[in-house]
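Of the protein chains in this complex, one is absent; all others appear in place.
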């Protein structure tokens, strides 16, 4: 099957590679010519713009946009929409806000174009491990694109089957899900990332408590000193917390036992924030997912203004003068 | 190797079975005669009391206590200590508070007895899957007991090796860890459970937001309706949140899509609380682990008194009269 | 000064009363004729519609809209805008989302109308205690309306002066603030309510811990039993937590010591949610304000779906069967 790919960053380029390995034909473009040249050497048709891509493809066209969510994706889709013909399909595989999907699908639909939102998980390991795909869109369009999704998904692998799934959608056990109408794909991906934040923070706090178990706050006779790399590794077998995130933590600790090569400045992307917004919209308490987000906000500041307000009050009522950090 | 086992509940009995499968000889006792009879039929030597157990064993004896943490374990160990001889070893495989281990080891050591604290993870699946063991105690004693631990641990299995662990303690990759001196085993297990609470709550909140995405708080054009069993299943392959807890969630949702067979009343055991206490003792912020604990507290009440205080204030300043629940 | 008031609920009617006490002339309207009749008896000019109000007023007109935030306020302002003339002013005294103010001010400004957003705090006590006003809008318009704001504000009262405010805007010490351009008034009011939620929750949790100090979780020799009404009252003098919210709590506890007349079902209004959204937009960690909001969400449910997910996992790995609530 033929697919156009716009955006050849780490994710886009590897998606193209995984598709070509499965025998699909890819027409590719990126504003930076480098990755397109590399992919051309591997069999892709590299074009130098959107018009050229449209011209190079057979109708009905399927064009996957894999760009940073927000203005650049929005503008590219608008430009594409002007070039494509009724019956063509635009796939947004980035981390777009799900309400933008719903709006876009309506706008593009009015022009005879189909739209599919795909949440794509897998990161740098996806080329080999496959991509977990969460898909939103009309049934006929998603069905038509099935060969693409099947090629990208991880496949059943050696993961033990869940009992009682007989008769349910078999694609799900291959690692891709048609989650519902437009917006559904990115909504599920958003929640995936929200959960990811929470799980990461759970591990992070646990290792922090282990790390400080020999610290000055603990009475001397109770101090314990742990080899964190070993703790992470032992949990990988037979424990309740076995998970890919634990595997990665064990790997990181094996390489750098006190993680001194990391600053601790932690970025966040839109999904964590949108997850909290969805929780608030739905009136669902989401303490853990929110706390995980706030930790990242806090990590990027030297001191919050809030903390200075606390110090100011403490001086006001108690005459406390807080020590300055060295 | 010979091992005594006191306490033949779900965990204790299956530990005995796994040991006997590996060729170890077990002398067992429980206040309830039922499980001992069953194990006798499988090859165990069942005795009817602690004195009988001590008499039936060869010195130096190794007696594993697998009872509910707290008073009953404490009393049993005290009674055992009076019966055992210098050189014998008491192993506490339950969920004991780590500071109690430190104290006990000191007290028992003064009497010539050795003490080993073992955090045991694996639950109802441990018999087949193996038990992840986190061990605290003196090196020579832990080394002596290695055949026991090796038999109980899951073994390396098909879990992908962590790069860069060459030269490190190979037992860890078998699924058991000598974590340090007494208290270390239960400390690591405590943190394991604390992390478990946080991960569980991360998944729980994520699925709650998915569940309510079609709810009345969401504008009609944005409502989405998800098949939660499929969402859980698709994440099992290739996503960042792959984990055993996700496997279990997928299983539960496949069986009961809206979990209507569960009340939502959630118990907690000591480890979650002790994890928070350790965090406070060490001055480590642990928002996620704490929020996960508090959710459980809240789940067991109809309404908190705190909520009534809020209602009372709202009536006081705004004249708001809160609706009563039906 | 003449003011039109649309919306004669608890807040609107008392604002009119306080203005008339200060000698201002009020033209009033509500879709329900009752409160207008009552105010007519107290000296207001009651009209039966927006057109009648506009006809009854002298240009430039100042019309205060005091309606539930959202669709009804939006529609009323749109309708008013069609009736008013350039130079007239619309004041929104409700709890409007601040970004709506910014948009509205732009739209109305294009038609020659001025817009002022006023956050109004004071609740049922405002008639006597005065209203704390947080005002957003153009300087000349806000200055023109000063007699209205001055009459509504509490005045300096017997509140001790803050040192070092000499030379600063004296209106602030009267209890009204021109906070900045449009949107500023409702932004400050939003934060006021966000803080209010956090403070309320702080008191609520504190009293909950006091209430349960004699509960079954506490070892028998440590159980303590408190007279909560007395605890609240004693803190009203000389303590660090003296506050109006504490006064109200003391009052409520004096009337109903265990608050059994309250269900504990706690509503929330938009400001608490918008505060969290603003925090997220600005990447400011706001744990306390968010937790206070989530408590309210939780209070309105029998059990969350999240809690059922926890129970399901616990059954999955540990065979735990949670007790059902009676």
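First chain written, first letter: the chains are A, B and C, and each begins at residue 1.
Definition applied: a residue touches a chain if its C-beta (ideal position, glycine included) is under 8 Å from a C-beta of that chain, and two chains touch if they have at least 3 such contacts.
Note that the coordinates shown come from a computational prediction; the quantities given were computed from them, not determined experimentally.
Asker: Given that one chain is not shown, which residue among C:39, C:199, C:266 or C:312 touches it?
Answerer: Residue touching the absent chain, from the options given: C:199.
Asker: Please pick, from B:26, B:39, B:188 or B:293, the residue that touches the omitted chain in the full complex.
Answerer: B:293
Asker: Pick from C:79, C:121 or C:301: which residue touches the chain that isn't shown?
Answerer: That would be C:121, which touches the missing chain.
Asker: So which bits of chain C touch the chain we can't see?
Answerer: Residues 98-99, 102, 121-123, 126, 129-134, 153-160, 162-165, 168-169, 172-177, 179-181, 183-184, 187-188, 191-199, 201-203, 205-210, 212-213, 215, 217-218, 221-222, 224-227, 229-231, 233-247, 250-251, 254-255, 275, 278-279, 281-289, 291-292, 294-295 of chain C touch the chain absent from view.
Asker: Mind pulling the chain A residues that touch the left-out chain?
Answerer: Missing-chain contacts on chain A: residues 10, 123-125, 200-201, 203-205, 207-208, 211-212, 244-245, 248-249, 251-253, 256, 258-259, 262-267, 287, 291, 295-296, 298-299, 302-320, 322-325.
Asker: Pick out the residues on chain B that sit against the missing chain.
Answerer: 240, 268, 273, 276-277, 280, 283-287, 290-291, 293-295, 297-298, 300, 304, 306, 317
Everything that follows uses one rule, which is that only the chains that are shown with their structure count from here on.
Asker: Which chain is the middle one, judged by CA centres?
Answerer: A
Asker: Can you give the whole-Å distance between the Cα centres of chain A and chain B?
Answerer: 31
Asker: Among all residues of chain B, which ones touch two or more of the remaining chains?
Answerer: Correct list: 123, 201, 203, 205, 207-208, 212, 244-245, 251, 287, 291, 295.
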